[in-house]
Structures are given as C-alpha cells and as structure tokens.
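This is the structure I have questions about; it appears just below.
Heads up, one of the protein chains got dropped from this complex, but the rest are sitting where they should.
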Amino acid sequence: MIKNEKMALEDFLKIRKEVLNTWHTGKHAGLDLDTAVAFLKSIPDEKNFAKKLKKAKALGITMIQPRAGVATLDQHIELMQFLEKEGKADFLPATIDSYTRHNRYQNAEDGLKESEQQKRSLLNGFPAVNHGVDGCRKVFDSVNVPLQARHGTPDARLISEIIHAAGWTSNEGGGISYNIPYAKSISLEDTLKYWQYCDRLVGYYEEQGIEINREPFGPLTGTLVPPSISNTVAIVEALLAATQGVKNITVGYGQGGNMVQDVAALRALEKQTNHYLKLFGFEDIFVTTVFHQWMGGFPTDEAEATALIAYASTVASLGKATKMITKTTHESFGIPTKEANAEGLRTSKFITKLMQDQVMTESEELRIEIAQIEEEVDELMHAIVRVGKGDLAQGIIHAFKQGLIDIPFAPSEMNKGLILPARDIEGKIRILEFGQLAFSDDVKMFHQEKLALRAKKQHRELSIQMVIDDIYAVSSGKLVGDKEEVPNEN
Amino acid sequence: MIKNEKMALEDFLKIRKEVLNTWHTGKHAGLDLDTAVAFLKSIPDEKNFAKKLKKAKALGITMIQPRAGVATLDQHIELMQFLEKEGKADFLPATIDSYTRHNRYQNAEDGLKESEQQKRSLLNGFPAVNHGVDGCRKVFDSVNVPLQARHGTPDARLISEIIHAAGWTSNEGGGISYNIPYAKSISLEDTLKYWQYCDRLVGYYEEQGIEINREPFGPLTGTLVPPSISNTVAIVEALLAATQGVKNITVGYGQGGNMVQDVAALRALEKQTNHYLKLFGFEDIFVTTVFHQWMGGFPTDEAEATALIAYASTVASLGKATKMITKTTHESFGIPTKEANAEGLRTSKFITKLMQDQVMTESEELRIEIAQIEEEVDELMHAIVRVGKGDLAQGIIHAFKQGLIDIPFAPSEMNKGLILPARDIEGKIRILEFGQLAFSDDVKMFHQEKLALRAKKQHRELSIQMVIDDIYAVSSGKLVGDKEEVPNEN
Amino acid sequence: MKTVVIGVIGADVHAVGNKIIDYVLKEHGFNVVNIGVLSSQEDFINAAIETDADAIMVSSLYGHGEMDCRYFREKCEESGIGNIKLYVGGNIVVGKHEFKEVEKRFKKMGFDRAYPPGTKIDAAVNDLKEDLGL
Partner (left out) sequence: MKTVVIGVIGADVHAVGNKIIDYVLKEHGFNVVNIGVLSSQEDFINAAIETDADAIMVSSLYGHGEMDCRYFREKCEESGIGNIKLYVGGNIVVGKHEFKEVEKRFKKMGFDRAYPPGTKIDAAVNDLKEDLGL
C-alpha cells in the first residue's frame, strides 16, 4: 500500500535498475549517478531552471516558455535555437510525443525512423527516450537557456532519468496531473508511485547540491476547470514532491477567462502552496507560479488567436506569475511551425515586458474571489487528509474514488466525472453539478446562486447545454456561452 | 472677436454661401439644405451614427471602428466593404488625405488623378471634397453601418457640408483638437470659428430632427499627453459643440499605457463631460466615450503590434468605452493594406466581445487616479474660464497664449510647448516640466514626487533624456523608458 | 434507431470532443456506443460487430491520426463489416495543413468522410443522416 513517505535510497536504487532496463538507452554510461551529478554540477547557473526561476521571482517579472517538440534530433535542435533567438524564450521545453508518453518506445522508434526518411515530423513531440542521454545532451548544448521535459506521461521514470542526466533541470508532471487528464485505466496507486520515483530522483540530486525544478501540471483537462480543483491538485502534488526531497517547485494554473478570477487563482495558489508546505513541515521550498495561456479550444482565426494570447499575457502579468506557457495562432489546427511558435512568444513577451511594472489593483472583488478559492481548497484538502487517515497518498486515491475531488471532462476511469462546471454571468468558472465533491453547503450555495443569476440574465435554463455552449464559447469569441447568438450589433 | 455663442441662422447661411464656393463640388444640388434634410431623414436607424452609439451605450458594449481611406472611389468602396465584412467593423470612417486637410483641393485632385492612372493610392486618405456629394453618397450606399469623416482639418467647413449631405452622420474634430496637433500657424481664433460653423451645421440638422454625432479628437499629439490635458480639451470642445446645438457627443481619449490610469481617464472623462455640460446649462446631451488604441510610435514587429492592439482592447473593455478606434500591424510602416486593417479589427473585436461582461474592479488606486484627473481638469477649466472672463472661446485663446493649457510635442505656434511629460515608475503619465500650466502647487507636487520616485528607482536623473526614452519605450516593448537596457534575462 | 460507435483512436486522450459528440448524437436520436479514448482499431471494430452498428466515427486529435488509421477499412473488411460507414475527424494530422489534401489521403484510405479541425458536430450529423438514409 502506497504511503506518502520518502523512498529509502536502497529501494529507489533497486527500482532504478529495473527502470533503466526498460529500453536500451537506459544503459547509457551518463546514467551512472556519480557521472550525472558531476555533469549537473558543471552546468552554468543561467542554464539551471531552478536558479533562473529564483532570479525571475526576485525581479518580479514573468518569463516565457513555449511548447515545442519534433521527432528528429536535427530538427528539434533547429526548433529550439529558433525559439530562443526569434522568440526570445526564457525557458525551453521538449514536448514529448504521445507514444513515449505511453512508454511505447518501439512505436516512437518507428515514427522517428519514418520522420527521418520523410524529413517531416510524424510524431507529435520529441521522443526523448529514444534519443537517449546523448541526444538530449546535444539539445542542451545547443541552447543558452534551461530545458524542461513537458509530457503527460503516467510512468515518466525512464524519461526523467534521461533528461536530468542530460542536463535538463526541470520536469513537468505529477501522479495526479499526468494521470487523470492523460490516461484511461492506469490506477492512481501506480502513477503516484511512479512520480514518487521521479521526485525522489530530484531529491537525490538536491542531496548532492544540485537544484532541479519540478512543476506539477496545473491546467489538468484545460477545460472549465474550477480554480479550487486545479489548485488543490497542484498543492497536493507539491506536498508529495517535497516529501521526496524536491526543493524548487512551480505550481501551475490554466487561464479560465475572467481576469479577476484568474488573478485570484494565481494569488491563492502561491499563498496556499506555501501555507500547506509549511503546515506539513517543509520550510525551505522555493515556490513559483506558472500561468498557462488558454488551454481549451482555440479560435481558428489567427488575428483572434493572437488576441487571446495577448489577453492571457496581460492576465499573467497582472497576476505576477513567474512563468507563462505560451500558445500559437496554429493552436486550433495542429502542431505549430517554428515561425508561428516564435510569433506567439513575441506577442507574449511584448505584453509581459510592457506590463512588468503593473499589478492588478487590490479590490473587494479580488479579495472575495481569493477568499472563495482558499475556502474551497481548504475543504478539499481536509477531505483528502480525512479519507487518507492522515496519509496524503492514500487520501488522494480514496478522494478520487469517492468523487470528493473530481476533475471535469477527464478521460480517466479513476475519476468520478460527475461534476459539471459552467460560467457565471461575469465569465467566472463555477460549478453546476457537484457530484460527490467535498464542498460544504455554504460553498455549494455560492455556486448555485451565481449560476442562477446567469440563467436569469440570459433567460435560459441551467442545463448541460449551458456547459456545452461554454466549452465552445472562447473559441467562438465569447466568454459566457449563449445559445441564442448575441443580437448582431451590425 | 469670437465668442462662444450660438451662430445666428442668417450669419451661418451667409458664410455657408462662401464656403460652398471654395471648390466646385460645393455647388452640388444635394447641398441644398432642404434636400439634405429630406435625405438624412430617410436613412435607416442602423446607419445613423448617433443612434447606433445610443444602442451600444445601452448594451454596455465597446464597438469598433478602423481608420481607413484611399484616393479613388472604387478602391475606397472596396476597402469599406472589406472592413465591414472581414473586419466586422461596427462603424466605418473615411480618413481624409492631408492635402484636403489643408484645403489644397487642387493638390488632392492631382493626387487623385495620378492614383487613378497608377491604380494605387498616392494620397494618404480619401479626398472627400473632390469626390463630392455623389461620391460620398456612393460610399454610404455601399455599406450597412454608419459613416464618419476623420481628418485633422483646421477648416473643415466644406468637407463637413459634403459628408453630412451624403448621409455620413458623424464628424470628428474641433477648433482646438484639429488645430494644435495638425497645424503650425493657423490661429485658434480662426479654427474655433471654423468649428463653430461645423457644429452649427449639425445643430441645424438637430433642429430638423436629425441626429448627428460629433467627436472631438481626443488623443491630440498622441504622445505622452497627460490625461487631464486631453480631457480638458475634449470637455471644452463638447461645450463649444453643445453651444451650437450639437446633441450627441463622443469624447475621446488615447491610450496612455498604464491600465489603471487609462481606465481612470475614461471614467473621469465621461463623468466630467456630463458634469460640465450640465453646469453650462446643457441638459439633453447624449455623451459617449471613444478609446484610441496606442497613438504613439508603434512596434515594427507584427506579433508585437498585434499584442499592443489586443492590450489596448482589453483596456477599452475594462474602461467600458462605447467605441474604440483600432490600429494595425502596419502602423509603424505606413497606411495598412485592407487585409492588415481587417486583422486589427478582428483582434480588437475578439477582445471586446470576450470581455464584454468584465469591468475594472473598484479600487483605491483607481479612485485616486480618477480624483487626481478630476482635480487637474477642474483647475484647467477654471483657468480657461477665468482668462476668458467667462467666455469659453476667449478663454481658450488666452489660455493657450499664456501656456495655462499646453499640449506636449504639438507643432502649432499657438501652443506654448513648454511642458514635458514623463512616466512614473508604474508607467502613468506625469509632468516633468510644467511651463505655465495652470496647476496648483499641490498638483505639481504630486507629479514631482511621482517622478522623483521613478528617478530614484531607476538610478537616473530627471531630464529630457528620460522623456525621449519614454517616447521610444512602447515601440521598443517597454512602458517606462530606461536608458540602461533592462539586464537581459536570457 | 441507428447505432454509431464513437471513440478516440490510438494513444490519444483528448476527451472533451468525444463527450460532446456523445451528447449531441444522442440528442439527435442515435444509439451511441462510446468506447472512449485510447481505443485501438480492434476496439472500434469489436464494438461495431457486437452492437451491429451502422457507422463508426473515429476521433483523432493528437496528430498521430494518419499512422493510427492505416488499414482501418481493410480490417473492417476482414472482420466482415466492410460496408460500415467510416468517418474521421478532429486534428487528424500533425501541423496546420491545407485540408483538401488531408481529406484526399483519408478518403483513399477508405474513409467515407473526413472533417477538418474544429468541426461543429451538428454539420456531421446531417451527413450521417443522409448517408444512413434518415
């Protein structure tokens, strides 16, 4: 039975042997821990993810990072260099392909081969495991900014080993956030274990004096996720990571759409992550936030897509997120070209620089939203701890099973899938159907009243149709979905 | 000696004869007032500028209007139809060419001829006087939204006659705002008289039951204009217009860059315009606001320019401007293609629709900025009334002569040109050199303190170099100019 | 009542569109058999045989659609449901492409219809009714 306890070194090393055996690139000499430590110690500060985040946080600025990854090494390096130069990216990723995410390294190998032959990427990302330590280190050597793996891999143990040994000093993911939105029938017990391993690896490096950043995946399904739910998952994963010895954590949040709610979510996220870390006895964790530009369906029109990217950047700046993940005008179609990707970065950076001295002003509305999110998060956290009888890992498994915590639109069978979110009349994300969500009656009442008001103002019924309209809304240029088209003002 | 009094009808009609004689298109039968009245009565509500603005105001939405105008009639019509269809413009303009603005109709005629031959526009706008009532009416017939002339013409009497008779139900400009930023040696006495005429014409139509909108040009030189100065000019021109019988007025403001100051400026503008209109005895004027997207030097990079356009749209929405004038990604280069223009519109509209249910929240910072602008406007208004010995027109002339009101970077010799604006550390526009500006010591102290703080934080001196850096700042992706480049975070 | 099998093919987990398609098809009176995300060609075909389905609507969002859909028609034929209507939609290839080309490739692979990114499902419902003679 999994428990939220720090893995003993010998257990870790034992599992490690098995992990490194799952694909031939696991046998690379660079994966010897002493070799990896020596290498990681040699990399300059400005290419260390954790250190650069600390610097950004001190300056109070919002740094930018794209999503990007293609199959072949040469093209991936070209892409990275382009995004650094033309997009002025502060951090670079490798978005990993979907076969690798499901540990289907043979499929990835085939896709890679075919991509090399056809000279175009047939994979939707960079197959880091197949490229191995050597390939990943070539990528690292070819750029001047820190690197991170971004994936969605339930079992990311091998990939984590490879990228860190190659000098990539950040890893995205977590036992919940890389399971529930990214898998169907993998148990939470398993993914929590896999991610304990990934965190323990980082903890090991920290013990050797090497700073490595970890980032739970904030946006989850990217679709109308109420802030308190994604914040709770982020906080829980921060606690799990800290337990394994992680010291530098970036908690994430995906843009919801309403400015005040989004800034409130960022502020509550940072505050409560720090609060719960201290509460659980972790005093020395460096916490930053990352804001994801709109993660739901994007508008097809490029002028509109750019508008959405700029709007997201405005909100990230006002909310003083330390990092922002950018989108592109190709989002609704497919993987972007490097040019489109760099444009998205430039649009984003223009705003974050322009707005670096502006913050969202304190107001009653903001205060209320922050307080609301905090209260909801507290209720969810208490429920998790309660059903786990004090153990967080067990709490998560049971809370999901009982639907006490529930993520909308998730593919996973481990998730109840009973809640339905919808927007209130100001576009703030509220909850229409609660399922078994561990909310008090007061909190439920708050949501119900907000949605009733919208229904009244829009002269429509509270129903699943409202939810569907809201899912389509942003991509069709509205925030609050309206069945009857807004009377055309032309 | 000019006075702010309603022109007697016979005086108006006498001058009218002369005006219509200044170019041959003034002799068109459509310029017979009865004919024009009959025609204007026949146009549908949705093509009436004043009425559509009322509708937008009631809905609380921000409508959009581009700048656009080319030399030849066919191309101009094509352009208008394109912007209506592909840009979803709510209002359409004709930006008038610079020769026409200086009443150099023969130069405009030559440019028009040459443009027809070369099949590309050699003029920087639509020469409405040369096209005459017939041409302008053809434009009107070819679109489904209201039309307005946008120009910068000190003496716009003939152009105003022609466009209104052609069914264009709005006219931009004013005796100050179309002189000081647009001329060098034309006296205010003259331009105030010319614009009394333009307003009287609209007053005449209002007497016949025809609603026509008038819009003082808000942004003035578009470059670091302190909000209280542009607001004062807008309010004064609203009062002058109301005196001549204008009933539907849109006061304008050009984006300054700091969100809170911009929203404060819009809020103060609407409130104080209504306040002063009532104070001067005008009870039945319908006031709306227009927000101009960034009017200073634009970034050259298109991804950045789009970011600025989207950011401006966010501010206009939060400030609940009733109308917004849009820019394009070609701004820093030259007159945009119709495609670029439509893209700017789509970017803008996406934001205004997405944000239609969001307002800037009330906060202490916002309250303080509004109060500051209001106090400054009151001081300037009192100075104008005082030196005019109660007459507004005389007050304006003397106030400008003495530098009690002073517009930065203006080309006009009627303007003292002694003040120098600069940004404070949050990017709000403050004043560094006051010249003779009619501000109290308290107000001056406020500005000085704000700028001293910036100088301290940036470790630099208060000097004209700061002003120059601020002029370049936005186009190079910052708000607060910094001589020393911000240390590159890469 | 006509039966349609829906699902998301390959290693693809995009679930939102799938849930909406499910809802909308039911609203239009179809019997919907939803095999969900991460489904193989075999999953689709087995579900279609078991439920005697009239059509299969394959979603592929994540970019590997072209690889995942190869020989789908052939497999249907082998399984004795060679005539079943086969639709595909979502973001079926990697990257932003001229859709005409993509459509051609999928039709050649034996799909009856292929839909471009961001298709509102209602449009496809009309095609389905037409193709099934409703």
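Here the chain labels run A, B and C in written order, and each chain numbers its own residues starting at 1.
By definition in this document, a residue touches a chain if its C-beta (ideal position, glycine included) is under 8 Å from a C-beta of that chain, and two chains touch if they have at least 3 such contacts.
The shown structure was predicted, so the numbers you read here are calculated from the model rather than taken from an experiment.
Novice: Determine which of the presented chains are touched by the chain that is not presented, and list them.
Specialist: Hidden chain, whole complex, touched shown chains: B.
Novice: Just to verify: which one of B:Lys27, B:Lys41 or B:Lys184 makes contact with the chain not shown?
Specialist: B:Lys184
Novice: With the full complex in mind, choose from B:Ala312, B:Ala342 or B:Ala410 the residue touching the hidden chain.
Specialist: Residue touching the chain left out of view: B:Ala410.
Novice: Kindly state which of the options B:Val19, B:Val145 or B:Ile335 is in contact with the chain not pictured.
Specialist: B:Ile335
Novice: Tell me which of B:Arg16, B:Arg101, B:Arg157 or B:Lys478 is the one touching the absent chain.
Specialist: Per the contact definition at the top, the residue touching the missing chain is B:Arg101.
Novice: Given the contact definition stated above, which residue among B:Gln75, B:Thr221, B:Thr314 or B:Gln394 touches the chain not shown here?
Specialist: B:Thr221
Novice: What residues on chain B make contact with the chain left out of this view?
Specialist: These residues of chain B touch the chain that is not shown: 98-99, 101-102, 104, 107, 111, 120-124, 152, 181-185, 221, 223, 296-297, 300, 330, 332-337, 340, 409-411, 464, 468, 471-472, 475.
Assume only the chains that are shown with their structure count from here on.
Novice: On a CA-centroid basis, which chain has its centre farthest from chain B's?
Specialist: C
Novice: Counting only Cα atoms for the centres, state how far chain A is from chain B in Å.
Specialist: 44
Novice: Any idea how many Å lie between the Cα centroids of chain B and chain C?
Specialist: Chain centres of chain B and chain C, defined by C-alpha means, are spaced 54 Å apart.
Novice: Could you put a whole-Å number on the gap between the CA centroids of chain A and chain C?
Specialist: Chain centroid spacing, chain A to chain C, equals 30 Å.
Novice: Considering chain B alone, which of its residues make contact with at least two other chains?
Specialist: Where chain B is concerned, no single residue meets two or more other chains.
Novice: So which bits of chain C are touching at least two other chains?
Specialist: Residues of chain C touching two or more partner chains: there are none.
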